[in-house]
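Yeah, one chain of the complex is gone here, protein chain that is, but the others are all in their spots.
Labels for the chains are A and B, by order of writing; each one numbers its residues from 1.
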Amino acid sequence: MSVSISMTVNGWLHEAAVEPRARLLDFLREDLGLTGTKEGCGTGDCGSCTVLLDGKPVNSCLTLAAEADGASVTTVEGIAADGYLNPVQAAFVDAGATQCGFCTPGFIVMATALLDDIPNPTEEEIRYGLAGNLCRCTGYDKIIRAVQTAAAGDSPRIPLRPNSDAS
Amino acid sequence: MSRYEYVAPSTIDEAKDVVAEYGDDVTPLAGGTDLIVQTRERSRPVRVLMALRRLQALGGHELQDGILRVGAMASAYEVARSPTVQQVAAALADSAELIGSIQIMHRATVAGNVCNAAPSADTGAALVVLDAEAVVVGPEGTRPIPIHDLIQGPGQTALAPGEFVQDIVVPVAPPNSGSAYERHTPRKEMDIAVVGVGAFVRLDEAAEKIEEARVALCAVAPIWPRSLKAEGAIVDVRITSIDWHDVGQGAAADASPISDLRGSASMRTELLKVYAPRVIKLAIARAQQNSRNGA
Partner (left out) sequence: MVDTAVARDAKIAGGHRSVGSPAARIDGIPNVTGASLFGADYSLPGMLWTKILRSSHAHARITRIDISKARAHRGVRAVATAEDLPQDRDAASRMQNVFAGEFVLFVGQPVAAVAAVTEADAEEAVDLIELDYEPLPAVIDPLEAMEPDAPVIRHSADPIDRSEQRIHTDVGSESEEETEDGNVSSEVHFARGDLEAGFAEADVIVEGRYRSAVLHQSYLEPHAALAAWDAAGNLTVWCSTQGQFHIRDEIAKIVDVPATQVKVIGTSIGGGFGGKLGGLVTHMAAILARKAGAPVKTVIRRSEELGGGTPAPASVIDVKIGAKHDGVMTALEGRVVMDTGAFPEAPMSIATLLLGAIYDIPNFKLDGYEVLTNKLSVTAYRAPGAPNSIFALEAAVGELARRLELDPIGLRLKNEIKEGDKWPDGEPLGPIGLRQCLEAVRDHPTYQSRSSEPENGKLRGWSVAAGGWPGGSGPAAAALHLNEDGSIRVLVGAINLTGTSTGFAQIAAEELRVPIERVQVILGDTDEAPPAPVSGGSQITYAVGTAVKRGGEELMRLIKNVAAERLKVEPEDLEAIDGVLQSKSDGEKKIDYALVAGAAIAAGGPLAATGSKPRLPTAPGYAVAFAEVLVDPETGQVDLVKLLEAQDVGFAINPKSVEGQIQGGAVQGFGYAVTEELLFDEEGRPINTAFLDYRLPTSYDTPDVDAVIVEVPNKHGPYGARIVGEPSIIPPGAAITNAIAAAIGKSVYDQPMTPERVLQALGRPVGDAS
(Lines give C-alpha, C1' and ligand atoms only; values in the text may rest on other atoms or scores of the structure.)
Protein backbone atom coordinates (compact mmCIF):
# COMPACT_ATOMS: atom_id res chain seq x y z
CA MET A 1 0.00 0.00 0.00
CA SER A 2 1.40 3.36 -0.92
CA VAL A 3 1.96 6.21 1.50
CA SER A 4 0.77 9.75 0.90
CA ILE A 5 3.43 12.33 1.43
CA SER A 6 3.76 16.06 1.19
CA MET A 7 7.21 17.52 0.84
CA THR A 8 8.77 20.85 -0.08
CA VAL A 9 11.67 20.29 -2.45
CA ASN A 10 13.85 23.21 -3.44
CA GLY A 11 11.06 25.53 -2.38
CA TRP A 12 8.24 23.80 -4.26
CA LEU A 13 5.51 21.79 -2.61
CA HIS A 14 4.99 18.25 -3.85
CA GLU A 15 2.24 15.84 -2.90
CA ALA A 16 2.61 12.25 -3.96
CA ALA A 17 1.89 8.65 -3.16
CA VAL A 18 5.01 6.55 -2.75
CA GLU A 19 5.75 2.91 -2.14
CA PRO A 20 6.86 2.30 1.45
CA ARG A 21 10.19 0.98 0.23
CA ALA A 22 10.87 4.02 -1.96
CA ARG A 23 13.80 5.96 -0.59
CA LEU A 24 13.99 9.72 -0.61
CA LEU A 25 16.67 9.21 -3.27
CA ASP A 26 14.24 7.25 -5.47
CA PHE A 27 11.50 9.82 -5.01
CA LEU A 28 13.77 12.71 -5.96
CA ARG A 29 15.27 10.95 -8.97
CA GLU A 30 12.41 8.93 -10.37
CA ASP A 31 9.31 10.88 -9.35
CA LEU A 32 10.63 14.43 -9.48
CA GLY A 33 13.33 13.93 -12.13
CA LEU A 34 15.93 15.57 -9.90
CA THR A 35 18.77 13.34 -11.05
CA GLY A 36 21.51 15.55 -9.64
CA THR A 37 21.33 13.48 -6.46
CA LYS A 38 23.39 10.36 -7.21
CA GLU A 39 23.44 6.80 -5.95
CA GLY A 40 27.05 5.70 -5.60
CA CYS A 41 26.68 2.94 -3.03
CA GLY A 42 23.18 2.73 -1.59
CA THR A 43 24.58 2.05 1.87
CA GLY A 44 25.45 5.50 3.20
CA ASP A 45 29.16 5.01 2.66
CA CYS A 46 29.88 7.40 -0.24
CA GLY A 47 27.76 10.51 0.30
CA SER A 48 26.87 11.00 -3.38
CA CYS A 49 23.18 11.13 -2.44
CA THR A 50 23.55 13.83 0.21
CA VAL A 51 20.63 16.26 0.46
CA LEU A 52 19.53 18.72 3.11
CA LEU A 53 16.53 17.47 5.08
CA ASP A 54 15.11 20.33 7.10
CA GLY A 55 18.51 21.94 6.70
CA LYS A 56 20.54 18.96 7.87
CA PRO A 57 22.74 16.90 5.55
CA VAL A 58 21.55 13.30 5.27
CA ASN A 59 22.05 10.35 2.95
CA SER A 60 18.92 10.20 0.83
CA CYS A 61 19.65 6.51 0.23
CA LEU A 62 19.21 5.81 3.95
CA THR A 63 16.02 7.82 4.28
CA LEU A 64 12.65 6.52 3.15
CA ALA A 65 10.60 8.98 1.15
CA ALA A 66 7.80 8.41 3.64
CA GLU A 67 10.11 9.53 6.43
CA ALA A 68 10.50 12.91 4.76
CA ASP A 69 6.77 13.55 4.82
CA GLY A 70 6.20 17.12 5.88
CA ALA A 71 9.87 18.01 5.51
CA SER A 72 11.71 20.57 3.47
CA VAL A 73 14.37 19.12 1.20
CA THR A 74 17.16 20.89 -0.67
CA THR A 75 19.01 19.07 -3.44
CA VAL A 76 22.04 20.14 -5.43
CA GLU A 77 19.65 21.57 -8.02
CA GLY A 78 18.26 23.97 -5.44
CA ILE A 79 21.37 25.04 -3.63
CA ALA A 80 22.34 27.97 -5.85
CA ALA A 81 20.54 31.21 -5.17
CA ASP A 82 19.65 34.39 -7.06
CA GLY A 83 20.95 33.18 -10.39
CA TYR A 84 24.50 32.64 -9.18
CA LEU A 85 26.36 29.54 -8.09
CA ASN A 86 26.68 29.39 -4.34
CA PRO A 87 30.20 30.06 -3.03
CA VAL A 88 31.00 26.36 -2.69
CA GLN A 89 29.87 25.63 -6.24
CA ALA A 90 31.79 28.56 -7.65
CA ALA A 91 34.96 27.58 -5.78
CA PHE A 92 34.66 23.99 -7.04
CA VAL A 93 34.47 25.17 -10.66
CA ASP A 94 37.36 27.57 -10.20
CA ALA A 95 39.65 25.19 -8.31
CA GLY A 96 39.18 22.22 -10.64
CA ALA A 97 37.62 20.34 -7.71
CA THR A 98 35.33 18.41 -10.02
CA GLN A 99 36.73 15.75 -12.32
CA CYS A 100 34.27 13.06 -13.38
CA GLY A 101 31.58 15.01 -11.54
CA PHE A 102 29.62 12.10 -10.10
CA CYS A 103 30.51 12.70 -6.47
CA THR A 104 30.35 16.46 -6.94
CA PRO A 105 26.65 17.06 -6.07
CA GLY A 106 27.07 15.25 -2.75
CA PHE A 107 30.21 17.21 -1.97
CA ILE A 108 28.53 20.51 -2.85
CA VAL A 109 25.60 19.83 -0.54
CA MET A 110 27.75 18.50 2.30
CA ALA A 111 30.34 21.27 2.05
CA THR A 112 27.57 23.86 2.02
CA ALA A 113 26.12 22.31 5.19
CA LEU A 114 29.58 22.15 6.73
CA LEU A 115 30.18 25.86 6.19
CA ASP A 116 26.75 26.66 7.61
CA ASP A 117 27.76 24.77 10.71
CA ILE A 118 31.39 25.89 10.94
CA PRO A 119 31.93 29.11 8.95
CA ASN A 120 35.70 29.15 9.40
CA PRO A 121 36.79 25.54 9.55
CA THR A 122 40.35 24.32 9.90
CA GLU A 123 41.62 21.96 7.22
CA GLU A 124 41.25 19.14 9.74
CA GLU A 125 37.60 20.08 10.29
CA ILE A 126 36.98 20.15 6.55
CA ARG A 127 38.62 16.78 6.01
CA TYR A 128 36.66 15.26 8.91
CA GLY A 129 33.40 16.88 7.88
CA LEU A 130 33.67 15.58 4.32
CA ALA A 131 34.82 12.07 5.26
CA GLY A 132 31.37 10.71 4.45
CA ASN A 133 31.80 11.74 0.82
CA LEU A 134 34.06 9.59 -1.29
CA CYS A 135 35.84 10.92 -4.35
CA ARG A 136 37.89 8.60 -6.53
CA CYS A 137 39.25 11.12 -9.04
CA THR A 138 40.71 14.14 -7.28
CA GLY A 139 42.58 12.78 -4.28
CA TYR A 140 40.53 15.41 -2.36
CA ASP A 141 43.24 18.07 -2.54
CA LYS A 142 41.45 20.48 -4.85
CA ILE A 143 38.16 19.84 -3.05
CA ILE A 144 39.71 20.91 0.24
CA ARG A 145 41.18 24.00 -1.44
CA ALA A 146 37.79 24.88 -2.90
CA VAL A 147 36.06 24.64 0.49
CA GLN A 148 38.80 26.79 2.02
CA THR A 149 38.29 29.34 -0.75
CA ALA A 150 34.55 29.37 -0.15
CA ALA A 151 35.04 29.71 3.61
CA ALA A 152 37.40 32.64 3.10
CA GLY A 153 34.81 34.40 0.95
CA ASP A 154 37.15 34.31 -2.03
CA SER A 155 34.92 32.41 -4.44
CA PRO A 156 34.45 33.98 -7.84
CA ARG A 157 30.93 35.14 -8.67
CA ILE A 158 29.68 32.84 -11.40
CA PRO A 159 26.25 33.17 -12.98
CA LEU A 160 24.22 29.98 -13.28
CA ARG A 161 23.95 30.47 -17.02
CA PRO A 162 27.37 31.66 -18.15
CA ASN A 163 26.15 33.80 -21.02
CA SER A 164 23.22 35.44 -19.30
CA ASP A 165 25.36 37.77 -17.27
CA ALA A 166 28.48 38.08 -19.37
CA SER A 167 29.92 41.54 -19.30
CA MET B 1 9.85 -10.29 0.00
CA SER B 2 11.17 -6.84 -0.73
CA ARG B 3 7.89 -5.05 -0.03
CA TYR B 4 6.57 -3.96 3.32
CA GLU B 5 3.96 -1.77 4.96
CA TYR B 6 4.79 1.55 6.55
CA VAL B 7 2.90 3.07 9.45
CA ALA B 8 3.74 6.20 11.37
CA PRO B 9 1.76 6.49 14.62
CA SER B 10 1.71 9.93 16.24
CA THR B 11 1.25 8.91 19.86
CA ILE B 12 2.52 6.11 22.05
CA ASP B 13 -1.06 4.83 22.32
CA GLU B 14 -1.39 4.72 18.55
CA ALA B 15 1.88 2.86 18.43
CA LYS B 16 0.52 0.34 20.89
CA ASP B 17 -2.51 -0.07 18.63
CA VAL B 18 -0.20 -0.76 15.69
CA VAL B 19 1.57 -3.39 17.74
CA ALA B 20 -1.75 -4.88 18.79
CA GLU B 21 -2.85 -5.07 15.17
CA TYR B 22 0.30 -6.43 13.52
CA GLY B 23 1.92 -8.27 16.41
CA ASP B 24 5.25 -9.91 15.62
CA ASP B 25 5.32 -8.42 12.16
CA VAL B 26 6.19 -4.96 13.46
CA THR B 27 9.72 -3.65 13.15
CA PRO B 28 10.24 -0.25 14.78
CA LEU B 29 12.05 2.26 12.58
CA ALA B 30 14.16 4.94 14.23
CA GLY B 31 16.86 6.53 12.06
CA GLY B 32 16.88 3.60 9.66
CA THR B 33 20.52 3.88 8.69
CA ASP B 34 21.07 0.17 9.31
CA LEU B 35 17.53 -1.07 8.76
CA ILE B 36 16.96 0.41 5.31
CA VAL B 37 20.16 -1.15 3.97
CA GLN B 38 19.24 -4.47 5.57
CA THR B 39 15.81 -4.46 3.93
CA ARG B 40 17.26 -3.53 0.54
CA GLU B 41 19.90 -6.22 0.71
CA ARG B 42 17.19 -8.47 2.15
CA SER B 43 19.35 -9.60 5.01
CA ARG B 44 16.50 -8.68 7.36
CA PRO B 45 12.90 -9.57 6.50
CA VAL B 46 10.45 -6.82 7.35
CA ARG B 47 6.67 -6.87 7.04
CA VAL B 48 5.53 -3.72 8.80
CA LEU B 49 7.80 -0.81 9.51
CA MET B 50 6.52 1.28 12.37
CA ALA B 51 8.11 4.69 12.10
CA LEU B 52 8.77 6.36 15.44
CA ARG B 53 9.50 9.79 13.97
CA ARG B 54 6.12 11.33 14.85
CA LEU B 55 6.26 10.33 18.48
CA GLN B 56 7.10 13.64 20.13
CA ALA B 57 7.87 11.94 23.41
CA LEU B 58 10.81 10.14 21.85
CA GLY B 59 12.73 13.21 20.72
CA GLY B 60 15.53 15.20 22.29
CA HIS B 61 17.65 14.71 25.35
CA GLU B 62 17.61 16.33 28.78
CA LEU B 63 19.25 16.26 32.17
CA GLN B 64 16.84 16.04 35.08
CA ASP B 65 17.14 14.88 38.67
CA GLY B 66 20.51 13.29 38.12
CA ILE B 67 19.36 11.34 35.10
CA LEU B 68 20.32 11.97 31.47
CA ARG B 69 17.41 11.00 29.25
CA VAL B 70 18.14 10.43 25.58
CA GLY B 71 15.01 10.00 23.49
CA ALA B 72 14.91 7.09 21.06
CA MET B 73 14.67 9.53 18.15
CA ALA B 74 17.50 11.80 19.29
CA SER B 75 20.09 11.72 16.53
CA ALA B 76 23.65 10.62 17.07
CA TYR B 77 24.67 14.11 15.96
CA GLU B 78 22.54 15.73 18.67
CA VAL B 79 23.96 13.39 21.30
CA ALA B 80 27.59 13.60 20.19
CA ARG B 81 27.65 17.38 19.97
CA SER B 82 25.66 18.06 23.15
CA PRO B 83 27.77 19.84 25.79
CA THR B 84 25.54 18.19 28.39
CA VAL B 85 26.24 14.69 27.15
CA GLN B 86 29.92 15.46 26.73
CA GLN B 87 30.00 16.60 30.35
CA VAL B 88 27.98 13.93 32.13
CA ALA B 89 28.34 10.94 29.80
CA ALA B 90 31.54 11.48 27.83
CA ALA B 91 31.77 7.85 26.69
CA LEU B 92 28.35 8.17 25.07
CA ALA B 93 29.35 11.37 23.26
CA ASP B 94 32.60 9.71 22.15
CA SER B 95 30.76 6.70 20.76
CA ALA B 96 27.96 8.67 19.10
CA GLU B 97 30.57 10.72 17.24
CA LEU B 98 31.88 7.48 15.75
CA ILE B 99 28.58 6.50 14.13
CA GLY B 100 29.41 6.95 10.46
CA SER B 101 29.64 10.27 8.67
CA ILE B 102 28.04 13.57 9.59
CA GLN B 103 25.18 12.64 7.26
CA ILE B 104 24.62 9.33 9.00
CA MET B 105 24.91 10.95 12.44
CA HIS B 106 22.03 13.23 11.52
CA ARG B 107 19.75 10.24 10.87
CA ALA B 108 21.09 7.50 13.11
CA THR B 109 19.97 7.24 16.72
CA VAL B 110 21.63 5.85 19.79
CA ALA B 111 18.58 3.70 20.48
CA GLY B 112 18.69 2.31 16.97
CA ASN B 113 22.39 1.62 17.27
CA VAL B 114 21.89 -0.51 20.38
CA CYS B 115 18.69 -2.18 19.13
CA ASN B 116 20.46 -3.22 15.93
CA ALA B 117 22.44 -5.31 18.41
CA ALA B 118 25.67 -5.51 16.49
CA PRO B 119 28.53 -6.61 18.73
CA SER B 120 30.49 -3.80 17.07
CA ALA B 121 27.95 -1.09 18.03
CA ASP B 122 30.06 1.59 19.65
CA THR B 123 27.30 3.11 21.78
CA GLY B 124 26.55 -0.31 23.26
CA ALA B 125 29.81 -0.67 25.11
CA ALA B 126 29.74 3.03 26.05
CA LEU B 127 26.29 2.75 27.57
CA VAL B 128 27.23 -0.43 29.43
CA VAL B 129 30.01 1.36 31.29
CA LEU B 130 27.65 4.24 32.04
CA ASP B 131 25.23 1.77 33.63
CA ALA B 132 22.51 2.95 31.28
CA GLU B 133 19.08 1.43 30.81
CA ALA B 134 16.66 1.38 27.95
CA VAL B 135 13.11 2.31 28.86
CA VAL B 136 11.00 0.04 26.75
CA VAL B 137 7.35 0.41 25.75
CA GLY B 138 5.31 -2.61 24.84
CA PRO B 139 1.88 -4.16 24.94
CA GLU B 140 2.40 -4.97 28.60
CA GLY B 141 3.43 -1.44 29.52
CA THR B 142 6.77 0.16 30.20
CA ARG B 143 9.83 -1.54 31.66
CA PRO B 144 13.53 -0.82 31.99
CA ILE B 145 16.19 -3.09 30.48
CA PRO B 146 19.84 -2.53 31.38
CA ILE B 147 21.82 -2.00 28.17
CA HIS B 148 24.10 -4.78 29.27
CA ASP B 149 21.15 -7.17 29.04
CA LEU B 150 19.58 -5.65 25.95
CA ILE B 151 21.92 -7.41 23.54
CA GLN B 152 21.55 -11.17 23.62
CA GLY B 153 23.81 -11.94 20.70
CA PRO B 154 24.50 -10.60 17.20
CA GLY B 155 21.22 -9.08 16.00
CA GLN B 156 19.38 -10.49 19.03
CA THR B 157 17.81 -8.30 21.71
CA ALA B 158 15.85 -8.83 24.90
CA LEU B 159 12.97 -6.86 23.40
CA ALA B 160 9.74 -8.82 23.36
CA PRO B 161 7.67 -8.75 20.17
CA GLY B 162 6.06 -5.36 19.79
CA GLU B 163 8.37 -3.66 22.24
CA PHE B 164 10.37 -0.62 21.30
CA VAL B 165 12.72 1.72 23.11
CA GLN B 166 11.31 5.00 24.30
CA ASP B 167 14.36 6.46 26.02
CA ILE B 168 17.85 5.62 27.07
CA VAL B 169 18.47 6.76 30.62
CA VAL B 170 21.93 7.31 32.02
CA PRO B 171 22.53 7.97 35.72
CA VAL B 172 24.76 10.96 36.11
CA ALA B 173 27.95 10.05 37.88
CA PRO B 174 29.51 12.09 40.69
CA PRO B 175 31.97 14.83 39.76
CA ASN B 176 35.10 12.84 40.52
CA SER B 177 34.40 10.37 37.77
CA GLY B 178 35.05 10.15 34.05
CA SER B 179 34.31 7.95 31.08
CA ALA B 180 35.62 7.38 27.59
CA TYR B 181 35.15 5.21 24.54
CA GLU B 182 37.63 4.54 21.74
CA ARG B 183 37.91 1.99 19.00
CA HIS B 184 40.35 0.70 16.41
CA THR B 185 39.46 0.99 12.74
CA PRO B 186 41.71 0.70 9.70
CA ARG B 187 40.50 4.05 8.38
CA LYS B 188 40.18 7.11 10.57
CA GLU B 189 36.52 7.62 9.65
CA MET B 190 33.66 5.73 8.04
CA ASP B 191 34.47 2.36 9.50
CA ILE B 192 33.33 -0.31 11.93
CA ALA B 193 35.13 -1.13 15.14
CA VAL B 194 37.61 -3.98 14.92
CA VAL B 195 37.89 -3.54 18.66
CA GLY B 196 36.32 -0.97 20.94
CA VAL B 197 36.70 -0.29 24.63
CA GLY B 198 34.55 1.80 26.97
CA ALA B 199 35.66 2.75 30.45
CA PHE B 200 34.14 4.49 33.43
CA VAL B 201 36.08 5.29 36.58
CA ARG B 202 35.22 7.00 39.85
CA LEU B 203 38.16 8.30 41.86
CA ASP B 204 38.60 8.89 45.54
CA GLU B 205 38.44 12.41 46.86
CA ALA B 206 42.14 12.95 46.38
CA ALA B 207 41.79 11.75 42.79
CA GLU B 208 44.65 9.35 43.31
CA LYS B 209 42.89 6.04 43.48
CA ILE B 210 40.11 4.39 41.51
CA GLU B 211 37.22 3.44 43.76
CA GLU B 212 34.82 2.16 41.14
CA ALA B 213 35.31 1.13 37.53
CA ARG B 214 33.45 -0.40 34.65
CA VAL B 215 35.14 -1.55 31.49
CA ALA B 216 33.18 -2.88 28.52
CA LEU B 217 34.39 -4.37 25.27
CA CYS B 218 33.11 -3.99 21.73
CA ALA B 219 33.41 -6.27 18.69
CA VAL B 220 35.20 -9.03 20.58
CA ALA B 221 32.24 -11.11 21.80
CA PRO B 222 28.61 -11.80 20.82
CA ILE B 223 27.56 -9.05 23.25
CA TRP B 224 29.20 -6.00 24.83
CA PRO B 225 30.79 -7.78 27.79
CA ARG B 226 32.13 -6.18 30.93
CA SER B 227 35.76 -6.97 31.57
CA LEU B 228 35.76 -7.75 35.26
CA LYS B 229 39.43 -8.69 35.08
CA ALA B 230 40.42 -5.31 33.70
CA GLU B 231 38.23 -3.65 36.29
CA GLY B 232 39.83 -5.76 39.01
CA ALA B 233 43.25 -4.62 37.92
CA ILE B 234 42.41 -0.96 38.52
CA VAL B 235 39.86 -0.78 41.38
CA ASP B 236 41.33 0.12 44.75
CA VAL B 237 44.69 0.69 43.15
CA ARG B 238 46.56 3.95 43.21
CA ILE B 239 46.60 5.33 39.68
CA THR B 240 50.36 5.61 39.70
CA SER B 241 50.67 1.95 40.69
CA ILE B 242 48.38 0.42 38.10
CA ASP B 243 49.98 -2.46 36.22
CA TRP B 244 48.85 -1.58 32.72
CA HIS B 245 50.11 -4.81 31.31
CA ASP B 246 47.70 -6.62 33.64
CA VAL B 247 44.88 -4.36 32.53
CA GLY B 248 45.44 -5.28 28.90
CA GLN B 249 45.79 -8.96 29.69
CA GLY B 250 42.61 -8.79 31.76
CA ALA B 251 40.60 -7.25 28.95
CA ALA B 252 41.96 -9.81 26.52
CA ALA B 253 41.07 -12.64 28.87
CA ASP B 254 37.45 -11.47 29.11
CA ALA B 255 37.01 -11.35 25.33
CA SER B 256 36.03 -14.16 23.02
CA PRO B 257 36.85 -12.67 19.64
CA ILE B 258 36.30 -14.33 16.29
CA SER B 259 38.19 -13.93 13.04
CA ASP B 260 36.27 -12.17 10.30
CA LEU B 261 36.83 -9.86 7.40
CA ARG B 262 37.68 -6.98 9.73
CA GLY B 263 40.43 -8.74 11.61
CA SER B 264 41.65 -11.98 13.07
CA ALA B 265 40.88 -13.08 16.60
CA SER B 266 44.54 -12.71 17.53
CA MET B 267 44.63 -9.18 16.09
CA ARG B 268 41.61 -8.29 18.22
CA THR B 269 43.28 -9.75 21.28
CA GLU B 270 46.42 -7.72 20.63
CA LEU B 271 44.41 -4.56 20.08
CA LEU B 272 42.48 -5.04 23.32
CA LYS B 273 45.76 -5.08 25.19
CA VAL B 274 46.53 -1.70 23.64
CA TYR B 275 43.13 -0.08 23.82
CA ALA B 276 42.02 -1.11 27.31
CA PRO B 277 44.89 0.81 28.94
CA ARG B 278 44.56 3.73 26.52
CA VAL B 279 40.84 4.20 27.13
CA ILE B 280 41.06 3.72 30.88
CA LYS B 281 43.84 6.32 31.01
CA LEU B 282 41.63 8.74 29.12
CA ALA B 283 38.73 8.09 31.49
CA ILE B 284 41.05 8.69 34.45
CA ALA B 285 42.32 11.92 32.94
CA ARG B 286 38.75 13.09 32.47
CA ALA B 287 37.84 12.08 36.00
CA GLN B 288 40.78 14.06 37.35
CA GLN B 289 39.72 17.02 35.26
CA ASN B 290 36.13 16.70 36.47
CA SER B 291 37.38 16.34 40.03
CA ARG B 292 39.37 19.58 39.73
CA ASN B 293 36.43 21.36 38.13
CA GLY B 294 34.02 20.04 40.75
CA ALA B 295 36.26 21.05 43.63
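To be clear about the criterion, contacts are C-beta pairs under 8 Å (C-beta built on N, C-alpha and C of every residue); 3 or more make two chains touch, one makes a residue touch a chain.
Just so you know, these numbers come straight off a predicted model, no measurement behind them.
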Which displayed chains the hidden chain touches across the whole complex: A, B
Listed residues A:1, A:17, A:100 or A:152, member touching the removed chain: A:100
Missing-chain contacts mapped onto subunit A: 19, 21, 29-30, 34-43, 45-46, 48, 75-77, 80, 85, 89-90, 92-94, 96, 98-105, 108, 126-128, 130-144, 158, 160, 162
Hidden partner interface residues of subunit B, rising order: 1-3, 41, 184, 186-192, 194, 259-267, 270-271, 274-275
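We adopt the following convention: only the chains that are shown with their structure count from here on.
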Centroid spacing, where centroids are CA-atom means, of subunit A and subunit B in whole angstrom: 31
In the complex with subunit A, residue positions of subunit B that touch it: 2-6, 8, 29, 31-33, 36-37, 39-40, 49, 51, 53, 77, 100-104, 106-107, 188-190
Subunit B-touching residues of subunit A, taken from the complex the two chains share: 1, 3, 19-21, 23, 42-45, 47, 50, 53, 56-59, 61-64, 66-67, 69, 110, 113-114, 128-129, 131-133
